[in-house]
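For this depiction, one protein chain was excluded, whereas all remaining protein chains were kept in their positions.
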Amino acid sequence: MISFDKLSVRNGSISHIEGPFRGILRDIVEKEIMPHRREYDEDWQEHRFVEPVLHRICVDIGIQKSLLPQEFGGWSLGQSDYMMAFTYCIAEEIGRGDSSLSLSSICSLWPLCTFLIPPFVNMRLARELAPLFTGGKICIGCQAMTEPQGGSDIENIDLIKGRTIQTTARLEGGHWVINGHKLWPTNSGGLASLFGVPCTTRPGSDDPDDFAYIMVPADTPGVTQGPPYAKAGMAADKNGDIWFDNVRVPEHYRIHGPGTDALAFKTLIYMGQLGSVGFAVGSLLNVYEILYDFSSTYTYRNAPLKEHDAIAGVLGDIAGSIDICRMLSYEVVRMGDDRNKPWGKPLHSHETIARSRNIKEFISDRAMEICGKAMDLLGPHGCERVLDIEKHWRDLKMIQLWLGGKQLCQMEKARYYFDCATL
Amino acid sequence: MISFDKLSVRNGSISHIEGPFRGILRDIVEKEIMPHRREYDEDWQEHRFVEPVLHRICVDIGIQKSLLPQEFGGWSLGQSDYMMAFTYCIAEEIGRGDSSLSLSSICSLWPLCTFLIPPFVNMRLARELAPLFTGGKICIGCQAMTEPQGGSDIENIDLIKGRTIQTTARLEGGHWVINGHKLWPTNSGGLASLFGVPCTTRPGSDDPDDFAYIMVPADTPGVTQGPPYAKAGMAADKNGDIWFDNVRVPEHYRIHGPGTDALAFKTLIYMGQLGSVGFAVGSLLNVYEILYDFSSTYTYRNAPLKEHDAIAGVLGDIAGSIDICRMLSYEVVRMGDDRNKPWGKPLHSHETIARSRNIKEFISDRAMEICGKAMDLLGPHGCERVLDIEKHWRDLKMIQLWLGGKQLCQMEKARYYFDCATL
Amino acid sequence: MSINVNELFPYPAQWVDEDVTAIATAVHQWADKEIIKNRLEYQKAYHELFTKHRREHNIDIGFQKIIFPESYGGSGFNSPEKVPSIITILGELSRADAALGFMSALEYSASAVAAMEPSVNTSICDMIAPLLCGNELRSVAIIMPGSASTGPPSPLFLGREIRARIKRSGATCTLSGKDLRPIGNGAIADILAVVCADENDKPGIAYVTADQKGVERGNTFIQTGLDECGNADITFNDVAISSEHVISDEDAVRELYTWLNLFLGAVSLGACLNFFEILRNWSENRVIKGKGLLRENPLCASVLATVAEEISLAKILVYNISNFISRTSVWGGTENPIIFMAAQMFGKRIQQCALNAINRGMELMASAGYAKEWHAEKHWRDVKTIQTCLSAAGGEVPVQMDIARYFYGCTDI
Partner (left out) sequence: MSINVNELFPYPAQWVDEDVTAIATAVHQWADKEIIKNRLEYQKAYHELFTKHRREHNIDIGFQKIIFPESYGGSGFNSPEKVPSIITILGELSRADAALGFMSALEYSASAVAAMEPSVNTSICDMIAPLLCGNELRSVAIIMPGSASTGPPSPLFLGREIRARIKRSGATCTLSGKDLRPIGNGAIADILAVVCADENDKPGIAYVTADQKGVERGNTFIQTGLDECGNADITFNDVAISSEHVISDEDAVRELYTWLNLFLGAVSLGACLNFFEILRNWSENRVIKGKGLLRENPLCASVLATVAEEISLAKILVYNISNFISRTSVWGGTENPIIFMAAQMFGKRIQQCALNAINRGMELMASAGYAKEWHAEKHWRDVKTIQTCLSAAGGEVPVQMDIARYFYGCTDI
């Protein structure tokens, strides 16, 4: 067996605790996740197998408190200059075992990124919500963005500017009254305890001041969650409908206020790309391991596949391509962790968003190619569940499609690199 | 006009002098190279236009002495931890104007890399040859590797181990007597003053001890250079035949000695990849600029091309892809400049060679795609000399094909990532 | 939908019999009514409805027997000119459900080797026609040369390892082989067509019924797609079969590859055509950027165009392969090396086009692309499964070696 550490690692620009932390995660992945991942794949409705391991990651290892300030029991990751490297390492290591598990555990923190990463910090909200995450009970967050009519419209915030958001927030007696219907977010389908909800305070407006991001505990009266959808893959992540029917939350559950909410929301776009490349590369690392094994044992012309020049050529391309994906995902990391360096850019900057989308799009396209080719190399074994490559293939497709998919990335790139004025 | 600095720059890991140095180079490229590059393209035989500008780069700016130790009048670049970043920046900046000019000026130093980068240093040879490069006269080096029968065999050193080298070196009275025929190296065709010549001291042997790398001044009796070949592109680089007919050079012109020569020679493989990605990315940066301009002025449906969603999608992909190439080329830089870091690997290590080949192959394939697509976007203007994209296209193809081309890269990758035993 | 997806995509329409066009239209309309308009119900009671529909077509309409001569109770589609018609039917079945088409394609491939003119193998037809022309649903599994992770060196068919062996002894022979991976249906097949090598390492095809003593199936495994075509490895423990049920002829193995490439090409094409309908429907109804239909956005339109182009290419290739096979006056029979090579080369490309069409189209559907509800993802999984089944370990490489042998006269690869 090969160690995937043969692939590029960004030595010299990661924190000193990343190494040992990776060791812990790798241990859990090898011993607790990999032996059961085929069970998770069938467990999309009940999460009988999924929930215990989510608890292991979020509570026992403790990543659910990582973003919170130390004074409230967290790890202050949001204030560190290695937050992105750390997040990436979790996404990658767990993604290697099961990208949907990686997704649901990491996306749980996604809404918190809007108010725990400087400069967009809301300490009052942090203090108030911290006990949910630090008390030894699992607390799953959900960034409830997409709406039935809109597809990727909300993410396309620079263009659409919130104009199409149908979920409304009305201030009434010190409370926000929220009405609307969201669907598809990670960790919906009954899993989440806390929602982050993009709303409009003035329907149809494209004024950023009217964009509000409001935290809504799932047990608030008026919140209803539908059952999970059946999907091609990503079974450890539940997706469903959420209805908000005159849901009332305190006024200070809006993360910042007019204008700032929209900026803070944009940081989520970057974070989404970071997570995506982590899940994808994690999967790819495992594809490499499986392929290494298969091509060393299965044969063509009575020799191992990898000893045939032409097949080796394809194998070399696959591994080289995975290595390139891993190098590039570290670029996404660096872009985020350099945000406070003299040459750094804010997470919500056009540059950071466009460039991270560029890499995310590249990696997810490449991942589909690589994984598809790997399946082909396995021939009639490629589609067999037990070899696990096909599971990665189904999961990777979803990574490619989410977050507005390829076309939104292309537009973002065109706007950034070519200064398009009318797109 | 757009600045290509909008594309990724590796801030924070380059030397402090790189910025100003890039400024000098950019100035020369804009004022002295770009206005004349179409003339160079026709000047492949006589080099009437090429030689003055080569002099400008090698002598006036002085890059021909950069590798030499300071005590012999050089810049001690070979001993620095920013040698690769610096070399890359020259390759890229000049490559943006004319990749063949970049090629001939940088490859001039290629043979010197075998004995001026620690741990493979030969101070006696450095002292002896330094005056050629520091005296204010142009001195062009040539790494005379390829032989008629062999194609990429000599570069494929891990496999072929010098077994197929036909150029022989025989020790006779304190001199090496060299006989053989080389062809195609950069800066042959009459341009070079100094050759670095891979020879065998025992024909047919695959013992690394029998591999000798010997420096041969071009004016040594018995050295004959043929005229330059006609090629698809890269006109500022002359390629031709070189015959060595009982050529005698002093014994100490062999760079190190048995075994070490082969290791030092391997560093050239890495350096070749570094230069290649620099030339290619330089070309691509200019393709981006030309495309920015064209798509902002030429129209479809009576609006600039870049304002059409579908065309913008292609433009975004092209720019994003160029940006990715630039990020990856910095990985090649880093891999070399980290060679003395705790996690670094020697330039001649299997890891460095395989990983840099991986990136070089990726970038040159991508470059052909990008440049081809850019030509298509220009429609009937794409093939027109005056827009300069087609020149880049012809040059980039040569970058893709040289140094053993794609197949050798694939084999190297397969051997490295999959531990193939018989390839 | 108001469009007719079959007429929309250009192909040399003159190659298909008018009679068959009528049958195809009937299947098309049935698929619209029974399956395509009722995907959710079909999903809910999948196994039951699948079997019901399979029976309707294979037994009630009689598709199971079409390839056999009328003298065997078949429909007499066993002449090469009928080939474009057969793929038209396969395409229509697969438009409803690729698994329906896939099962027929395996049956047709194994049957065609035995029943297709001019060289009808009566012994094998005598054995399999009664089963396939009867009133019971039957399935066929095919075991091609391929890789395994263990075992001694194997005889080769163009580089691919043949892992089933026969040993002759007069009029009978014994078939052996361990854990062989069929292209599909391994867990359910009644008839097995097995590429095997004899004592002299000469390749051939043995036909066996699954109820023979010594035929042992492994566990059914879950696959990416084709959920109804349960697959399992098969072991032959010295199974005794009649020597007449073995075609000892390398050309027959080539022919089997040819049919598989053509027929599975038609299956993937059929699945793609329904995917196209789903996507077209989506593009006509989805609003993006808060204004305008998806199809009217030029960037989305360019992706839509790519989908159509890939499907067009797949269709052209499917019909052109069928033309090579059916024009025996121009090309001779399937023993002509150009036919085997062209079927392999274009067959591989058809699968790539089909998968690429779906992959790109899914991009525009976002979560509807991967939600089971929309059914796009089923086509995607089914086509990928077909593609991998069709390729040997080593992916495209074995076929590339076939191409290189043909075009460049390579002898050692």
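Chains: A, B and C, in written order; residue numbering restarts at 1 for each.
FYI, contacts are C-beta pairs under 8 Å (C-beta built on N, C-alpha and C of every residue); 3 or more make two chains touch, one makes a residue touch a chain.
Since the model is a prediction, treat every value here as computed from it, not as a measurement.
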Contact list for the unshown chain, restricted to visible chains: A, B, C
With respect to the chain omitted from the figure, which of C:144, C:208 or C:317 is a touching residue? C:317
For a quick check of understanding: of B:28, B:197, B:310 or B:370, which residue touches the chain that isn't displayed? B:310
So which of B:78, B:95, B:233 or B:336 would be touching the chain we can't see? B:233
Note that subunit C touches the absent chain at residues 3, 8, 10-14, 276, 280, 283-284, 292, 295-298, 301-302, 304-306, 308-309, 312-313, 316-317, 320, 323-324, 327, 329-330, 338, 341-342, 345-346, 349, 396-397, 399-404, 406-413
Logged for subunit A, residues touching the omitted partner chain are 308-313
Touch rule applied to subunit B and the missing chain gives residues 146, 149-153, 156, 159-160, 163-164, 184, 229-233, 239, 297-302, 305, 308, 310-311, 314, 368, 372-373, 375-386, 390, 393-394, 397-398, 400-402, 404-407, 410-411
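Heads up, the rule we're going with is that only the chains that are shown with their structure count from here on.
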Nearest-to-centre chain - CA centroid comparison: A
Pair exhibiting more inter-chain C-beta contacts, A-C or B-C: A-C
Could you please state the distance in Å, as a whole number, between where the Cα atoms of subunit A are centred and where those of subunit C are centred? 38
Between subunit B and subunit C, the Cα-mean centres are separated in Å by 50
Multi-chain touching residues of subunit A, meaning two or more other chains, are 407, 410-411
Within subunit C, the set of residues that touch 2 or more other chains is 299
